[in-house]
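Our next item is chain A:
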Amino acid sequence: AGSKSDPKSGASAGPAASTLRIAVSSYLSSWDQDFVGFDLTALMLFKNVYPYMIDYGVTTAGDSQILDTANITPTFAESFEPDSEQKVWTLKLRQGVKFASGNEMKAADVKWSKDRAFAAQANVAGIYRTIGLTKAEQVVVKDDYTVEFHQEFPSALTRQIQAISLYVFDSVEAKKHATDADPWAKEWFAKNAPTGGYFNVSKATQGQEIELSANTGYPGPDGAKTPTIRISVVPAAANQRLQLQAGDIDVALGITGQDLQDLKKVDGVKVLSAASNNQVAIQMSVTNAPFDDVNVRKALAYAVPYEQIIKNVYNNDARPTKSLVPLDMPGYSETGYPFGYDLDKAKAALAASGKTAVSSELVFEANNDEQQKIAIQVQAEAAKAGITLKLTPLDPATLGERRTKKSIPLQITTGQLWVNDVEYMLATSFVKGAALNYSNYSNPEIEQIYTKSHTTVDDAARKALWTQVQSILATDVPWVIICQPNFNLPVREKVAGWVQPMDGLARLRYLSASA
Partner candidate 1 sequence: MRILRFVGRRLLQLIPVLLGVVVLTFLLVRVLPGDPIRSILGPNATEADAAAARARFGLDQPLWKQFLDYLGGLFTGNFGTSIQSGSPVSGEMALRLGPTLELVVIAVAIAVVLAIWLGIWSARRADRLGDHTVRIFALFGNSIPEFWLGLVLILVGYAALGWFPAPSGRVDPDTNLTPLTGADLVDAVLTGNGPAMASAAAHLVLPVLTLVIGVLAPLLRSVRASALEVLHSEAYAAAAAHGLPERTLLRGYLRRATLVRLPSLAALVFGTAIGSTVLVEYVYSWQGFGQWALRGLLYRDYPVVQASVLIIALCYVLIFLIADVVHAVLDPRVRI
Partner candidate 2 sequence: MLDIEDLSVVIRRPGRQVAALSNVSFSVAPGEVVGLVGESGGGKSMVARAIVGMLPSGSHATGRVGFDGADVLRMDAAALAKHRGRGAAICFQNPRGALSPTRTVGRQLIDRLVTHQGMSGDRAVESAAELFASVGIRNPGQRLRAYPHELSGGMAQRVMISLAAGCAPSLLIADEPTTGLDVTLTAEILRQFRHAADTDGRGVLLISHDLASIAEVCDRVVVLYAGTVVETGPAAKVLREPAHPYTRALLRSVPDVGGGRVVATAGGMPLLTAAPHDCPFAPRCAHATDVCRTTRPETEKLADGWSLACFHPQEAPLSVVNAEKSDNAATEAGRIVLRVEDAHVVYRSRFGSGGHHALRGVSLELRTGETLGVVGESGCGKSTLAKLIMGLVEPSAGAVAVAGKDVRKRSRVERTRAQMVFQDPIGSLSPRRTVADSIAEPLRAAKVSTADRARRVEAALGRMELDDSILTRYPHELSGGQAQRIGIARALVGEPDLIVFDEPTSALDVTVQAQILEVIADVAADAGHGSVFISHDLATVRGFADRVVVLYLGRVVEEGPVDEVFDHPRHPYTRALLGSAPRLGATRAADVQLVKDLDEADAATGCALAARCPFVTDTCRSQEQTLQPYGESRAACWRVPELPALIGKSDS
């Protein structure tokens, strides 16, 4: 397929070998990370253009390199260390880091950025609460290169939370654009890309294309390997595939499903594969009929055709899993998890609930082919067990609203935890009021274990707690865990250095093109 690129040399003569071309499915919604919700394209770009003080390290798994969520190291910072009580964390900045404006990154920038985050009352402010940071005063500038974070309580998750929150704006530049009505220069940041990260945005055409160039003002190790990266927006997967085959793009970030299997056989293209902790599940609302009855939940858990989904949706490129804790997460255990595809048991479970037939809607994300396919497979089998499902794709706004209202009886979720730890998992998914707890699940025992885990540091003790958690969850079945699909990324053969991000956000600095 690569040979096809010859005739249109006119179109592809421009970019040199030093340029990598990446296709994404959509343009980022805004450049201002303080005001962006869950937008994967945006978050990925932010990881590469904002200076993050600390980030995950890299480790090897099998024959691929992956981000090591257990090992968080300073990047734009010299160091980030707690005091003995683990309540005050000191951030020492790397000297000589330059924003595109030429301003050096100072402690004042960090302070201004954190003040802005608290004022924004959005993303960062939200997760900072989990580590006891709620007020701007808790961030204290010590000197030009030192900042202290005074947490209300010690937390095992501080590094993880700060790894995703400690990004810094060029405050000197920002203040030039601040006005009385807009003290945090929101309007300016909405339109102007941040600077100072591994890459600077050298050109951005709204909706269309973004050109990143390596930041020469970064004095630290692990600088960007490719001078220029072009990110173009190609919404249609079929179109991305054609361009990858023809060699007009080097990395395609929007290709899923069958296409991946096909591309493995295409000349000039390789598909990077790795096991991932991406978990596909159906969350059942324990407070909405009919799934408020544990037997109905069990019935569904028996009715889901796990093997068939792995085959039909993922082409066997996914791992079956038998616990609500993801595979590869420390503490994973299959003890007491009874569920597998078994229609007889499903019918029995339904009968145990005293009902012969139930019906519900099954919500999934509109425009998510994978979820749609899963929904179709589940619907067909569930029907055989007496569970009638109405497939309901929802657009992001409606999905968001209904999730907030906790009014979805049944929904498919896909995602990976940014912190590979059961405590984090409980915090985000299974304790009362947790953000990802769409099931509205709560269990006093779990709450107890969760509280206990804050102060449990011994590995074996934690493991014991986690086994307990898993058996409780297996009895309560708030979720049906479908599988853990592997990570796949189709790239041109010349692309090297890919590090598989465990948070799904590509670190482009590792990428290089071998000419």
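As a working rule, a residue touches a chain if its C-beta (ideal position, glycine included) is under 8 Å from a C-beta of that chain, and two chains touch if they have at least 3 such contacts; residues count from 1.
Per the selection procedure, all candidates are chains of the complex that A comes from, given by their letters.
The structure displayed is predicted, hence computed values, not measured ones.
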Mark the candidate that touches any copy of chain A in this complex, from 1 or 2.
1
Where on chain A does candidate 1 make contact in their complex?
4-8, 11-12, 14-15, 23, 26-27, 29-30, 32, 35-38, 121-127, 129-130, 186-187, 189-191, 203, 205-209, 211, 230, 232-236, 238-239, 242-243, 245-246, 248-249, 366, 395-398, 400-404, 428, 435-436
